[in-house]
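Heads up, one of the protein chains got dropped from this complex, but the rest are sitting where they should.
== subunit A ==
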Amino acid sequence: MDNKITDKLRILADAAKYDVSCSSSGGKRKNENKGLGNAEGMGICHSYTEDGRCVSLLKILLTNFCIFDCAYCVTRKSNDIKRAAFTVQEVVDLTINFYRRNYIEGLFLSSGIFKNADYTMERLVRVAKKLRQEEKFNGYIHLKTIPGASEELIKEAGLYADRLSVNIELPSEKSLKQLAPEKNYAEVLQPMGAISKQLVLAKEEQKLFKSAPAFAPAGQSTQLIVGASAEDDRQILQLSNQLYKGYNLKRVYYSGYVPISTDIRLPIITEPPIIRENRIYQADWLMRFYGFDVQEIVDEQHPNLDLDIDPKLSWALRNRHAFPVELNTADYELILRVPGIGVKSAKKIVSARRFAPLQFDHLRKMGVVLKRAKYFVTCQTKSLQRQDFDSHYIRQKILFGGGSVRSALLTQQLDLFQQAS
């Protein structure tokens, strides 16, 4: 086997894996030129890593040589690791050959910063251009935008890429200054603003001329590292909220900080904050798909999400006055706010109740999960639970009651405790 290319792939996949975005959906690129690939519609996860993350794209760095020294990053210049760089042609060959075998949906290309921002950005754009123009490739391309790159290069990148992203990395300017001395918020937000501007422009042009070129049709996203700096969940979620509203972001990704470095600027942790990361994602979903305002999820009294229970349940326990919800008459928006009921179940409920008054039996058959919901709903004024339990009691019941996921762990602990006493 070609050892050189294998070694490069090892090093540059290793270096890229902490960027969590792997989405391949939302593109509108059809295969109209009898070329290779099609990126319209749904994304596809072609495999899953052993940590359970989707593998949809060939996610690599063009190079891990970097002039920056960001504390949280494996690729920082002071880190003593092997360095490598792909040529443009090598990336093109890997992408095409993986794609033809149905391993991937496309390419996610990022890079360490060598020489300067524009020089690096120009190389990334060249890969995308070659794939589109020479290989007639219509698969998905996600390009990382290098902070500080010129607007012309960003504009060109958007012509070839389906998605562009700039990573904010740290949830506040203060942390960024501490951990990534060469970066600043202005330099990160400037390309984000430029992309946002181009997205709006391209949409308007396409309204006027159908043939106007698309600009990054799958939009832009960013990533925040969780747990490498001191911000609470409230600061993180407020920032996300601003980004969704102010920059038209499609997604904010949260990456639980994996202790990859012993840099003194970083907190000492042994395990990545996976549960916290999960709760933040849940809160993010509540903002985007469930009609929740960020203030309802976290506020001054509750600046951090409850790690034991999901944020929707947590909100419901703080707002018992909104319940119980009568599933036969309540608005869809209110049903969505019931803990344990998701978008699909809510839609089914609203659809089915037009035909017959719903009973709990109907809900069970439809697959509506009642473990948490039963404390907050009625069906034809009937209830599966007394509704006068206090919030603390419900919380305990859900966490430790029969059928709870945790009960096995807890009983084990209790057994040990009893043996000891």
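Keep this in mind: a contact is a pair of C-beta atoms (placed from the backbone, for glycine too) under 8 Å apart; a residue touches a chain by one contact, two chains touch by 3 or more; residues count from 1.
Keep in mind that, in the parts below, contacts and distances are computed from a predicted model.
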> Out of "Pyruvate dehydrogenase E1 component subunit beta", "DNA metabolism protein", "Amino acid ABC transporter permease" or "Cysteine desulfurase", what name does the UniProt record list for the absent chain?
Replying inline: "DNA metabolism protein"
> Of the residues A:N102, A:S211, A:Q301 or A:T381, which one touches the chain left out of the display?
Replying inline: A:N102
> Which listed residue, A:K82, A:K115 or A:K136, touches the chain dropped from view?
Replying inline: A:K136
> Which listed residue, A:L58, A:I154, A:A283 or A:V298, touches the chain dropped from view?
Replying inline: A:L58
>> Please output the residues of subunit A touching the missing chain, sorted low to high.
In response: 1-2, 5-6, 9-10, 13-14, 16-18, 30-31, 34-38, 42, 44-55, 58-59, 94, 97-98, 100-103, 136, 256, 258-259, 271-272, 274, 348, 351-352, 354-356, 358, 362, 365-366
